[in-house]
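With one protein chain withheld, the remaining protein chains of the complex are depicted in position.
Chain nomenclature is as follows: A and B, assigned in order of appearance, with residue numbering initiated at 1 for each chain independently.
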Amino acid sequence: MATVGLAPTPPSGSAIARPPRERTGSWPVIDRIAYGLCWAVGIGLCLIALAIVLFMFVKGIAYLRPSLLLESPAPSAIQSESGGFFDPIVGSLIVAAIGIAIAAPVGIALATWLSEYRRPTWLARTVESAIEMIAGVPSVVLAIFGLLIFSQRFLGFLSETDAGGAVSGKSFFAAGAVMSLLALPLVVGATREGLEQLSGRMREASYALGRTRSTTARRVLLPAIRPDIATGIALGMGRIIGDTAIITIVLGLTLTNEGVGRTPLISTLRGSGSTLTSYIYNNSPAGEGSAPQKAYAAAFVLLLIVLALNGLVTWLTGRGGQSEGGMLSRAFRLIPYMPDPSR
Amino acid sequence: MDRHPLTPEPPRGRKRRWATARTDQRVELTLGALAVAALVLIGAMLVTVLIKAWPSFSHNGLSWFGPGGDIETQFRAMAQNKALPGHSILYFRAWPLIWATVLTTGSAVLIALLVSTLAAIFLTEFAPMRVRQVLDPVIRLLAGVPSVIYGLIGILVIAPYLDDHLIGTARRESVSYVVQLNGADVMTASLVLTVMILPIMVAITAGALASVPASWREGSLALGANRWRTIWRVSLRTARPAIVAATVLATARALGEAVMLAMLGGGRSFAPNLLDGLTALFEPVRPLAAAIFQNSEGLTIAPLGHTVYAIGAVLLVSAAMLSLAGWAAKQQFNRYGLRG
Partner (left out) sequence: MDPLMPPPVRRIAVDRDPYIAPPRATGNGNSAPAAAVTTRLLAPRPVAANVRERMRIESVWLAYGDNWVVRDVSLPVRQGEVLSMIGASGSGKTTLLRSLNRLTEITAGAARSGQITLDGQDIHELEVNDLRRRVTMVFQQPNPFPMSIFDNVAYALSERPGRGGRRRRRSPQIERAVTEALHRAGLYDEVAGDLERSALRLSGGQQQRLCIARALAAEPEVLLLDEPCSALDPISTETIENLIVELRESVAIVIVTHNLQQAFRVADHVAFMHLGELVEYGTSGQVFDHPVKERTRAYISGAFG
């Protein structure tokens, strides 16, 4: 009972009890097994994940030399003479640039149309389904389709034309164009999410001032969701840079980036070459493969690029206010909206 | 509509800074046209692939999907334009490819589903804070690692290990009359495929588990359910739509994986014979996408091209059906209010 008249003093020392850790000893057996399994799987996943990352880093640092980044690959069976992978790096960047250059404006425009205009509705829904479908199509199928298109005669100016009139259809232009299909769903998804997160009040305010939808979109909405758009672009770039199938099929694989014709920039784009991914493939035992060390080094560089893009996405989502966990999934619009916990 | 005299008139000419209703209409039309163009392009892709694929299907009929002979021989015959005795030049039996796809994709998705659910539960409920902080970026990184890197690790590390340690001479000899065994086989391919699709599934599932409203978890605990029961009966149930979506995504990725499976599946298109027992694990496979990848050189040769496009058509239709399945599952979950 309380002491009379004085302010009660808080207990201290051994009188205080902290909440005990959850003891699973009293749980039914099935629950205990499940608990143990979760821990086992969790620790296992940790180990595998760290093992993969550490392995790539160790091998990469072991084999990567600055000269590799600057030399072009040369045909030679001897490791020390086969050069570096400067051309593949440039190739990766070119393909990513072309892919994004096409996917970004088209994706933003489509997303804006889907979000702000949406008429007729059946068309909007069909376009949505089509984009979702593209996201699920294997890149090999996109590749063979792209090859088909670009080997048509009327597109011969985009790639090399044989003496016999056959269009090869394989060039940076072609590869970049097909890659844009890879990045498109990601850009559209991210932009749409961004637009949908915007408060309706922003739109109301703009319309109330007599501005049209296009002006509102152009001057108010899209600038407001710049981080989301950037996230979509970064995700798209990540997907483009990581793809090998399209490169192997649509970019005629030559060791160095060989141009076609005389015009300085266009010739490279019309020509064929390689990217980091095809370089890794070729140098592994699956390809011509006598240079696993070069493959490791190139893989390390590729990993660093992916890390950098990931870091960019994290930084952007930090500023943009979208939750990261939902970003990947929402980009494919398959997750239904979760119930609001603050209801 | 009359304008208030004090509101500025939209400037004409080059100085125009905002649009009138008429420009808005034009913008809408342009954007709509763009949407239609995109749709047409995508539709054209579907149609062209199907048209190019049709000869192969029409010549083989439904037995296109069945077994009957060695795939490599069939491809070679088409490439050299010499029909196999007794068959047309378009003769093709895709069963080994289909079986390979079913085995690799099926096993990878099933294992990944189980593992990712448990791992996601571990990450959100049981893992200490610091472990979570380290693992989150690592998993996101792994989700973005290109498949060729997984293939590289597989072919340089895992396959030789398997070759040296797990495949004994006896095993090799037991099937040597049919196929050569090396480390690249269905087991390696499935394992690496599982590891490849795990990160995205874990990320999505963990995200969904973390957004289960605290009131439900508290309510469950207050009724006397222990933590595991709460997770199993409330959190997982709430996260079911996310898990289904993650599975659909992962299956799509696994189906479309060509490069890594080409590197790790082994040198030929073989249908592992389950009657071989455990040896079947070590037999080489070449799933559908990998087959397209390996035969992309010969696309200009007519019969080969038709066959490859036919394989592509099968993949396209599977992707479309997966999308549909995901959509249908989403409708199902709306019933119990698992939506906004």
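Quick note on the criterion: a contact is a pair of C-beta atoms (placed from the backbone, for glycine too) under 8 Å apart; a residue touches a chain by one contact, two chains touch by 3 or more.
Owing to the predicted nature of the structure, the values given are computational and were not obtained by experimental measurement.
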{"item": "Contact with the hidden chain (one of A:17, A:208 or A:265)", "value": "A:17"}
{"item": "Touch with the omitted chain, as defined above, among B:26, B:82 or B:233", "value": "B:233"}
{"item": "Candidates B:54, B:126 or B:216 - the one touching the absent chain", "value": "B:216"}
{"item": "Where the unshown chain meets chain A, residue by residue", "value": "1-2, 4-8, 10-11, 15-20, 22, 26, 28, 339, 343"}
{"item": "Those residues of chain B which, in the complete complex, touch the missing chain", "value": "213, 215-216, 218-226, 229, 232-234, 237-238, 335-338"}
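One rule holds in what follows: only the chains that are shown with their structure count from here on.
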{"item": "List of chain B residues in touch with chain A within their complex", "value": "7, 18-21, 23-24, 27-28, 31-32, 34-36, 38-39, 42-43, 45, 48-49, 52, 115, 118-119, 121-123, 125-127, 131, 134-135, 137-149, 151-153, 155-157, 195, 198-200, 202-204, 206-208, 210-211, 213-215, 226-229, 232, 238, 241-242, 245-246, 248-249, 252, 255-259, 262-263, 289, 292-293, 296, 299-300, 308-309, 312, 315-316, 319-320, 322-323, 326, 330, 333-334, 337-340"}
{"item": "Sites on chain A touched by chain B in the complex", "value": "22, 24, 26-27, 31, 34-35, 37-39, 41-42, 45-46, 48-50, 52-53, 55-56, 106, 109-110, 112-114, 117, 119, 123-124, 126-127, 129-145, 147-149, 151, 166, 210-215, 219, 238, 241-245, 248-249, 277, 280-281, 284-286, 292, 295-296, 299, 302-303, 306-307, 309-310, 314, 323-326, 328-329, 332, 334-341"}
